[in-house]
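Reviewing the structure listed below.
A protein chain is absent from this complex, but the other protein chains hold their places.
Up next, subunit A:
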Amino acid sequence: MHNFELVKPTSIEDAVAALKEEEAQPYSGGQTLLPTMKARLAAPTKLVSLLGIDELRYVRIEGDQVHVGGATTHATVARETKEAYPGLASLAARIGDPAVRNRGTIGGSLANNDPSACYPAAALGSGATIKTDRREIAADDFFEGMFMTALEEGEIVTGVTFPIPQAARYEKFIQPASRFPLTAVFVAKYDAGVRVAVTGASELGVFRWTEAEEALSKTFSADAVKDLKVDDADMISDLHGSGAYRAHLTKVMTARAVTALS
């Protein structure tokens, strides 16, 4: 790790101002950022901690929506959305281990957009809205591919709003070493239709499996996806599994989520 300066503002405004400096970077749970700094893969000269900003740490249930502050930990989400949005709570409860869940935050996870991260699947699968210091971005427009998002330089995720579905389920098939998803699927059933978001599988990052959405919106049963084919062209192939295997898992995990919900 190289030396760096750490500032800990107490308001979003001050944080955004601090981030104007070149080479400044937001620091939230540090569960992704610190390991990369230790490995000297990142060397920001200034870290702007978001952990002192109270207005970034909350879970509010309002009507048919869950609002989560950008610097809210996975453990908090797991605990506080258990009743209002159990599908989301269960996803948060299965990220990493207790240490990771008590430090890592939703804003950090979404901003990082690791192609194997869990939260992007919940955000995309719920049609969530990502709020930043300057605008609101629909999840459909937020994720722009592996480690890429619509966020601009110095823009911070301040909160996420999840519309609460009738039911939702996250099926996570873990990669045996990292225990991140090898392939995981978030299925959410809304009045307007079913959403299916897939993470861990594609070179392009989290994506919606639209054929399955259409089929499931018509008939919500595992049989509805039985004869669909997942295109494996952009699927990740590595030590842990081929693209074809990930395409297969996409279907199996989707079917299992649906079975569990029906």
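Quick notes
As a convention for this text, contacts are C-beta pairs under 8 Å (C-beta built on N, C-alpha and C of every residue); 3 or more make two chains touch, one makes a residue touch a chain; residues count from 1.
As a convention for this text, contacts and distances are computed from a predicted model.
You can't see one chain of this complex, but its UniProt record names it "Carbon-monoxide dehydrogenase large subunit", from the set "Ferredoxin", "Peptide/nickel transport system ATP-binding protein", "2-aminoethylphosphonate ABC transporter permease subunit" or "Carbon-monoxide dehydrogenase large subunit". Only one of A:F143, A:F173, A:F186 or A:F207 touches the chain withheld from this view, namely A:F173. Residues of subunit A in contact with the chain left out of this view: 1-3, 39-40, 173, 176-178, 182, 239-242, 245, 248-249, 252.
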